[in-house]
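Only one protein chain is missing from this complex, and each of the others stays in its spot.
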Amino acid sequence: MVSWDKRALPGDIIHYPGKQEADYYLYPPGIHGKEAAELLKKGKVPGMLCGDQLFLPPKTFCPDEEMSEGTVVEVEGPFLAALVTVIYEDFYGRSLEEPQVLGLITVPGAVGGYLGVIKADPEMVFPGMRVKPVFKKEEERTGAITDILYWVPEGD
Amino acid sequence: MSGESGKPKTPLPGTYLKRDEYMKLPGLIKYKPVARYLFSAGQAQSRFLHGLKEGKILGVMCPSCGRVYVPPRAYCEYCHTPTSEWVELPGTGTIHTAVVSYIATDRSRLEEPEIVGVIRLDAPGYKEDQYEFAGLFHKICGVTPEQVMDGSAIGMRVKPRWKPAEERTGSVTDIECFEPVEG
Partner (left out) sequence: MRANLHVKDRVGIVGAGMTLFRRRFLETPRELAWEAVKQALDSAGLTLRDIDCVVIGTAPDAFDGIHMNGEYLADGAGGFGKPVDRIYIGGGTGVMVPISAWWHAASGHCNTVLAVAEEKMSHAMPHPQYVFAYIWDPILERPLGPNLIWIFAMEMRRYMHKCGAKKEDIALVSVKNKRNALDHPAAQAAANITVDDVLNSELLVWPVNRLDISPVSDGAVALIIAREKVARRITDSPVWIEGVGFTLDNTHWYNRELGYPRYVEYAARMAYRMAGIERPWKEIDVAEPYDPFDYKELHHIEGLQLAPRCQAWKLLKEGYFDRDGELPTSPSGGLLGVGNPIAAAGLMKVAELFWQLRYEAGKRQVKKPVHKGVAQAWGDLMQAGTVIVLGN
């Protein structure tokens, strides 16, 4: 009769530590992403127009039957925090010294939005609040989305 | 839907960049992923690794078809039944294939070339065939690059060179390498 050979005790099972990593990856922005990156470097918020429809952030191409190319444009606002959430713990479950507000920022009529930190009192934020971007100093911008440091309530 | 030619338009799309152009792209993102794992060797392979620590090469046999597996598996690939009969192999074998490496894992050049290959292990009395056999992938020492290149290394009789018992950890590297059998 055959049987599973379980002679090894749990402590006998050998475990091997290992990893899976590269030195690093370099991701290019892509054809449309490059235009968007150039706008970010100028301190502007990019979007993409497919006909009259605005997409945030710019898409690879327009989601139509022809898979046509859209136009990367500067979005001037008004920016709204369509969704807001307050974060109290960090990645490891430790309490944050100060709660952080995260929002999905969009403009009326657009599809999609940008995820961003909102520098505001957690008690005072609400969905639909008006916000505006705060950019890094011009010489520090790289064209990445992190060029937008955070968003602040409009009027601050 | 019109019946046009199936040929794509030329020139073909794709925006090639030289390395320095690429490095200067606005919005280029550099990211280092780090995923750490703890791989379990499982029942059969753990026993094999414990065997290496004791200076033994263990195989496991399928009770139903008689194939002997080195490295051991918990199940027979053909019969899909549990393998349970452990056998100690003499450790000797022949070189199935061998190569001379001038590069390391990350493709940097090695100072001294390294010889590695596949060892077909002797498994006397157990079923194996021309296509499949008990074997290990390992380093080969005591063989010159010339012997690999002129082919005299292939088919050469070899045996394991063990690390000193106190240095063994239950790893495939408890065998330093396979070296030619004297005489």
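So that you can tell them apart, the chains are marked A and B in the order they are listed, and the count of residues begins at 1 in each.
Criterion: contacts are C-beta pairs under 8 Å (C-beta built on N, C-alpha and C of every residue); 3 or more make two chains touch, one makes a residue touch a chain.
Bear in mind that the values here come from a model prediction, so they are computed numbers and not experimental data.
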Where does the absent chain touch, in terms of which shown chains it meets? A, B
In terms of residues, what is the contact footprint of the unshown chain on subunit A? 14, 16, 18, 20, 22-34, 59-61, 63-67
With the missing chain put back, which residues of subunit B would touch it? List them for me. 1-19, 22, 25, 31, 33, 37, 39, 41, 45, 49, 69-71, 77, 96-107, 113, 116-118, 130-139, 145, 148-149, 151, 154, 171-173
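The definition used in the following text is that only the chains that are shown with their structure count from here on.
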Based only on mean CA positions, could you tell me how far subunit A sits from subunit B in angstrom? 42
Considering the complex alone, what residue numbers of subunit B touch subunit A? 15, 17, 22-23, 25-47, 49-50, 60, 63-64, 74, 81-84, 86, 170
Tell me, which parts of subunit A touch subunit B in their complex? 2-8, 12-29, 31, 33-34, 36-38, 40-41, 142-144
